[in-house]
Every structure is written in C-alpha cells, then in structure tokens.
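For reference, the structure I am asking about is given below.
Shown here: the complex without one of its protein chains, the others still in place.
Take a look at subunit A:
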Amino acid sequence: MASYSTKAFLILGRINISRSRLQNATNRATYVSVLSMNSPTGNRASCRYQVGVPRTEKMPVDQDWTAVYPSAAPFRPNAVPLPVRMGYPIKGGVAPDKKANLELIKIPNFLHLTPAAIKKHCEALKPFCTEWPLALDTDAKCDEHFPIKVQTTHFVSAGPSLRNPSARIVHLKNYDYAMYLLTVLYHESWKIEGWEAEKTVADMEEYSWENSPSQRNLLDTLTRMKVVEEEGGEEVRQQLLGQAEVQEYKDSVTRLKNEGENEDTLLQYKEAVKKVLKL
C-alpha cells in the first residue's frame, strides 16, 4: 500500500520541485492536496531525501586547491573548507554562516587566484616570454628609452561582474593613427606663434630672477651702498651680478618663490640677505 504524505503547496512551482526531489524517495506516492494545511517548512523535515556529506569533509589538507577552483566560479559553500560568516548579525548572535548565504555568493571571490594558482599561470606563460633586459632596472631608465607606452587588449571582458571597469566597453584603438597624432603634436610644439611674445610675468610657469623687481631692488640697494660708482653702468651691474653673495641671494629668492615658503627656504633667504647686505 502506498503511503502518502500530505503536503501543502503554495506555488505551482513548488509542486514541480518537490516532485523532482521525490524521485529519490522510495515508494512514495504523493497526492496534491489543496485543502491540507500543513506548514510549508514541514516539507523539508518530512522530505527525507539523502543529503550527501559536503565535499569539504573529504578534502585532504594538502590537496591541490587549483583543481577545486581552476577558474572564476561563484562561491560554493560545500567546496570551500573555511568557516566563513557574512552578513548582518542576527539579534543576539553573529553573522549568518556560509550555508546558503547569498551575500557570499553575490560578491566576487578570488579563490581561483591563490599564489599557487598564479605560480602555475606564470609557469604556463614562461615559454612565451623572453628575458627582461638587465640594463632596464629602474623606472626612470624605462621611461627614458621607451617614453611611449602602448596598451592593447585583444579580448572583451566577459566576467560575471558588471562592476569590472572593462565590462561591456570596447575601446577601438588605431595604432597608426595614434603614432601620427604624436608626431604631429611634437612638430607643432616647436612652432612659435606671434602671440607667445606677449607672455607676461604672470604667465610664467617658474619664477626667474632676471629682470624681476627683486633683482632691480637688490642692484639699487647695492649701488647705493657703494655710494659713488654710478657711472660704470653696465659694467658695474655685471660686476655686481657676478659676486657670489648675489648669486646666493638669487638662488634663495628663486627657491622661495618656486618652492613656496617654509622654515628652510626662509632661513636660507635670511642668510643670503645678511651676506649680501654685509650685516
């Protein structure tokens, strides 16, 4: 005699699911009973299908992890032997554990990129690579010899994550056109336009001491200090400019203006002024 168990089905879909599960069950005849009002959770308890032992129990400690996750795959709680918890803690307790945890499944994981896996990737790629030239050992040298860097991608990102910056976007790059543009810009930059002669002091990128008010003030002061020799004119000026203290003063003012003010530059300026004015 077939024994039957009553189930309450709230959705039609559930009927199908439970029917497929029941294929495992032995000698059961199920009757759909709309009127029976058993609790939905009662399903699981009386379902009695065999739930197998999770794979994690059978994993040896020194297994090859790259075989478990050879490529990007969603999180499988039964394949990851770690007691991870994730999510908002339930009241008076901790975060929910990994079994059927949607939070863990949603996020991207890097279980396929362990150091061992990456080593394997490197080993696989090695036959296709050549030796790094030993002379290029600093970034500066690389920039010097290879100033232009070209980045090409020959694939479209097809991962599950939408958040990946290269997802769904294809940049069309024409190498020849890029080279042409660079050449044009290089030659254009050497041309000098008429309006560049109107560059004012305010446009200058860096402070230059020549012909600045600072230089004028200093020469004024120095000539007044010497009191007499104003006839020399240009020669006197050159002579004054050649002095070491004046050069020091020039350096300190340039540093002050270009680098900004801090204790260091101000101290240097002070010393230079003292020397120039012979204090």
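The working rule: contacts are C-beta pairs under 8 Å (C-beta built on N, C-alpha and C of every residue); 3 or more make two chains touch, one makes a residue touch a chain; residues count from 1.
Just so it is clear, contacts and distances are computed from a predicted model.
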{"item": "Identity of the absent chain, which is to be given by its UniProt protein name, from \"Myotubularin related protein 7b\", \"Dynein light chain roadblock\", \"Histidine-containing phosphotransfer protein\" or \"Small ribosomal subunit protein mS29\"", "value": "\"Small ribosomal subunit protein mS29\""}
{"item": "Contact with the hidden chain (one of A:K91, A:H154, A:K191 or A:R224)", "value": "A:R224"}
{"item": "Residues of subunit A (touch criterion as defined above) contacting the omitted chain", "value": "212-214, 217-218, 220-221, 224-225, 227, 249, 253, 256-257, 261-263, 266, 269-270, 273-274, 276-277, 279"}
